[in-house]
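Below you will find the structure I want to go over with you.
One chain of protein is taken out of this complex; the other chains stay put.
After this line comes chain A, so read on.
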Amino acid sequence: PDGSTRYTQNGNGGPTFVYVKDGKILRITPIDLDPSDAPSFVIRARGKTFSPDRRVSINPHAQTLKSMVYSDKRILYPMKRVDFDPNGARNPQNRGKSGYVRISWDEAFDMVGNEIKRQRQVYGPGALAIWHGSHHQWGNVGYYLSALLRFGNLLGFTRVHHNPDSWEGWYWGATHHYGNSMRVGVSGMYGLVEDCLKEAEMIVFWSSDPESTNGYAAGYEGTKRRLWAKDLGIEMVHIDPNFNPTAQLFGGRWIPIRPGTDPALSLAIMNVWINEGLYDKDYVANRTTGFEEWRDYVLGVEDGVPKTPEWQADETGIPAHVVRALARKWGNRKVYLGAGGPGIGFGGACRNATGTQFARNLVMMMAMQGLGKPGVNFGNLQYGTPLDPYFWFPGYAEGGISGELQWTAAAPHTYCRMPHILSMNPVQQMVPRQRLPEAIIDGYARGYPWDGFSNEAQFQAYEYPKPGYSKIHMLYRYGTSTFGTIAKSGRYIDMFRHESIDMVVNQAIWMEGDAHFADVILPACTSFERWDISEVANSGGYIHHNTHGLNHRMVMMQHKCIEPLGESKSDYDIFTGILNRMGTGAMFTEGCSDLDWARRLFMASDASKRVKWADFVKKGYYVVPPEPEAIRTPRNYGWFAEGRPKDAPEPIPMPSQWSGDFLKGLSTQSGKIEFIPNSLKRFDAVDPERNPLNRYVPSWEGPRTEALVKKFPVQMISTHSRYSFHTYGDGKDSTINDIKDHRVNVGGRLYWVMRINDEDAKARGIAHNDLIRVFNDRGSVVCAADVSPLTMRGVCKTYESSAESDFQHDPRYGLVDFGGCVNILTPDRPQTRNTDGMGSNACLVQFETWTPPEHALLRA
């Protein structure tokens, strides 16, 4: 009626309608399903009937996207650093300091193309490193696992290898007890929403805040399901240093816990269960191995220290009687353990020094309670809706257009349905993402891989440089997030300026973060300005059936809603432009535009069997009907608890990975849940930090590191931002910045929020919204204090993901950031020595009122 055209888009924050008028985005809204769309599922539980809304919810970071598209931080032209001359002085020492001049795309493509060739000729294979973030806007064409990998493979590059940042403790720890390596250590979730609503009496949220992180890319789809649970009277408990938004909305007993001491609490709960017989002895006898040895440790037979509720009180700060009350409640009821935001894993607690111990103990707790029996499972209603698991549409880990053989599921899933030119990176050299500064500055790095194909893949240490390859001399950075998201991120300032790096390219949408340290900046456009196709929340392999966190499976056309702003281009077109300089452009595109690729992917998918391409593009989405009620996928692990062949619709583990009969048991050596994992025994039976017997080892940066605690008495946790998706949504002039719980405007500058306890504030004379300097030996960050009783004493809570950085040198303190990159304060030590698990979620700090300096600060 108002003359606008309605398009559709999809992203980390859910699918949307995009109204466009006169070539400009007018509004972005959630999608209302219409009567012609497939019906919604229905769940009947305890005499009530539940069915989801016919409107698809979205996150704040999706609701802000119009302001992100029209942001004054958009990079509108290719640029080069003013004092960077590829044929003369390159001035690497000025990266992050000097400004930029506009150049043409021709100049930009020449500069980058020529440098890639020069690097090959001067240094040899491996000199070029490609380095991207963990998340993309969305889409099967313009994703880093798609177009970027295809581009990289056609060039050959040193891979900046990611640690499993979301999973950490689950991957390095839990896997060894119960398999699930292909789920990176977390649990499957089929059928769990129905089982939980029907059977469970209590949900324990442990380091779990689904109202902030919503599983992964699922809007607020899980929220209503938790409201159903509340309606049914299912009790809730929240174990968290912070009375988090989930606890705030649903209520239930809050059990505040000191960060990183969770393994002690779980040991004490198990101690009560053993002493009072509150565990499933039959299940333990038939479905697990090693319990006696574990029991002896828990009871103190092994080391003379019974892990009692009294024992844990000094560690966790939780009174012994509260632990006993919790343990008894839990032991006497059917309980869902909501571990981490998704309920089936993750959680800030898996990303700190004791994260591996934490995840391991939670698996053992579930083993003691009969994992897979009715009402006993991992979950918090975030995952496991009764949707169709057999409909195939590619998720992003299926590689999109990459044709990448090794690091995506392109070959088994996509290529066989959409023949296209396969690609492979001939350079085998890799650098651990968390160790890139050491690789470049010290010339050496060592890491352990993220590889889910087996429990053992993670044991294969790798080194940089790899024999025969060149060291890195050119960085191709795709995105801008490092300072906000990577541990001890101040390291990257020196790395960027290192003289061994001849060129830093940054292909980015917004001028922020890492982009400030580039020599050449290539402006990419947003997903609103190019064509793509995708399914909501379908990540593919990493979280197989991540779509089952939604209430409706939806295949989305990502319309090109508007023309690219300024001279920005789609990533796809930028890659094509560079590859044209190398002579491989046509091989990259196969003569296709991004829209052609979208159509090819559609035709290859099951969607083409249900709906015509033209109709799909016109409507913009297709809703996949849910599983028929009569043949719903049974609850996950029911098969294991009951000793049946596996009936979960996941293609894992691989056929060779069952130790006994095919489909029977788990992919551990014994096929059972192992209290003392054989894989860890085979790898390093005497590892003091990740011992096969999961002994409690206090955090290496926590309440027990006494010398540090004297200087830095507060534990800071840095968790995932509720309002932005990591750096995506923060800064860049978006409307998110005005949310009081996201940033606070003090004197015209938007400061990052630090949640501090009211009594801690009082002791330091800090009032609500005062500026505080939060610091430790690694640096200082100036934040706005949010003073409340919602964070326990001795703890402060903030988000990890500032997109803004403003590094200054203050003669009083050294490096000070005003942007909010709290990760400059976090430790880069791996969780345990034989892993690459990051332990940055908790660290020690002190804070005080910020006093502005008397002299001007120097740009750091």
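One rule holds in what follows: a contact is a pair of C-beta atoms (placed from the backbone, for glycine too) under 8 Å apart; a residue touches a chain by one contact, two chains touch by 3 or more; residues count from 1.
The definition used in the following text is that contacts and distances are computed from a predicted model.
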item	value
Chain excluded from display, named as in UniProt, from "Cytochrome b", "Acetyl-CoA carboxylase biotin carboxyl carrier protein", "Fe-S-cluster-containing dehydrogenase component" or "ABC transporter ATP-binding protein"	"Fe-S-cluster-containing dehydrogenase component"
Among A:6, A:253 or A:417, residue touching the chain not depicted	A:253
Options A:92, A:133, A:219 or A:638, residue touching the unrepresented chain	A:219
Interface residues of chain A (partner: the chain not displayed)	1-2, 26-30, 53, 55, 57-60, 63-64, 66-67, 70, 211, 219-220, 223-224, 227, 243, 245, 248-249, 251, 253-256, 319-322, 324-326, 328-329, 722-723, 733, 735-741, 745, 758, 788-790
